[in-house]
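One protein chain omitted, others in place.
Moving on to chain A:
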Amino acid sequence: MNAVTMAHAPGAGRGTRRQAQARTARQARLLLTPAVSVLLVWMVVPLALTLWFSFQRYNLLRPAGGFAGFDNYSYLLGGHDLWRSIWNTVLLVGGVLAASIALGTLTAVLLDQPLFGRGILRLLCIAPFFVMPTVSALIWKNLLLNPVTGLFAWLAHLVHLTPVDWFSNVPLLAIGIIVAWQWIPFATLILLTALQSLDQDQMEAAHMDGAGPVARFRYITLPHLARPISIVVMIETIFLLSVFAEILVTTSGGPGSATTNLPYLVYKTALLRYDVGGASAGGIVAVVLANIVAFFLVRSVATSMGPRGLK
């Protein structure tokens, strides 16, 4: 490419400006190349391999393998495990999303009021988002939800109730609580930032016109938050589809398969049962599921890149 451009470069005069432009364009492409090529390899190679493995009879413990056709898929789709794990994934994503939007919006609106110590409150309310998943899962499991020595058990005794054995009786709910505790602050952070860009004059005018707090929330705040909320929904969905560590360190997917979501099922098939073919088929299902969500996310972000760009 280099040589071609050089050959066409006119000797002097009017050509120099064009020549400079062409050189700049080439340099810009050169700066882009490393980032684009590593991402391209990262995007294509592993996924192609997953797809390839998913049609192979391939277990790390049994060297003999070969082409399996759709066997891995039909085994997966015909069994109970996959559907259970998809259902668990949907429940976890849906439940945590609902909690983050409802509680995140309320917290953000509250923190937007002229409270005493608002700066500190804001820090307290977003803190859980920065806690690594293994820490939040183990702290909740052992210090708070433990049926014998946990704080919740003590609270239950205070009001003469029998403590709940969270991880045996309602394991998915327990994991949902932990994950929601991490992600409600994310919604709060994003929505609070969005609220602070809300035009105060408009609020003032509505107030003057006699609109009460509920009307102001309904007709000014909520429409203003519509887009940030949709962004929170989609970003959280991407992350919540991949919840893994919280399950690994608390229930290991159990009891039975009560808390096995799609990522955990693939992990179990691959690294505990060494079934490369089966795990790859599961991975492909996860990719398809994520792509359905991603389709909407990318479209919505693309819409936001309107004439004013990404500003």
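To be clear about the criterion, a residue touches a chain if its C-beta (ideal position, glycine included) is under 8 Å from a C-beta of that chain, and two chains touch if they have at least 3 such contacts; residues count from 1.
Methods note: contacts and distances are computed from a predicted model.
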Which choice in "PadR family transcriptional regulator", "3-isopropylmalate dehydratase small subunit", "Fe-S cluster assembly protein SufD" or "Carbohydrate ABC transporter permease" gives the name that UniProt lists for the one chain left out?
-> "Carbohydrate ABC transporter permease"
Options A:Val170, A:Leu198 or A:Val249, residue touching the unrepresented chain = A:Val249
Where the complex has a chain not shown, which of A:Val38, A:Leu77 or A:Ala226 is the residue touching it?
-> A:Val38
Quick one: say which of A:Thr24, A:Ser168 or A:Gln202 touches the chain that got left out.
-> A:Thr24
Filtering A:Pro114, A:Gly210 or A:Pro223 for touch with the omitted chain leaves A:Pro114
Since one chain isn't shown, list which residues of chain A touch it in the complete complex.
-> 24-25, 27-29, 31-32, 34-36, 38-39, 42-43, 45-47, 49-50, 53, 107, 110-111, 113-118, 120-136, 138-140, 142-144, 148-149, 151, 153-154, 181, 184-186, 189-190, 193-194, 197, 200, 203-204, 207, 227-228, 231, 235, 238, 241-242, 244-245, 248-250, 262-263, 266-267, 270-271, 276, 279-280, 282-284, 286-287, 289-291, 293-294, 297-298, 301-302, 304-305, 309-311
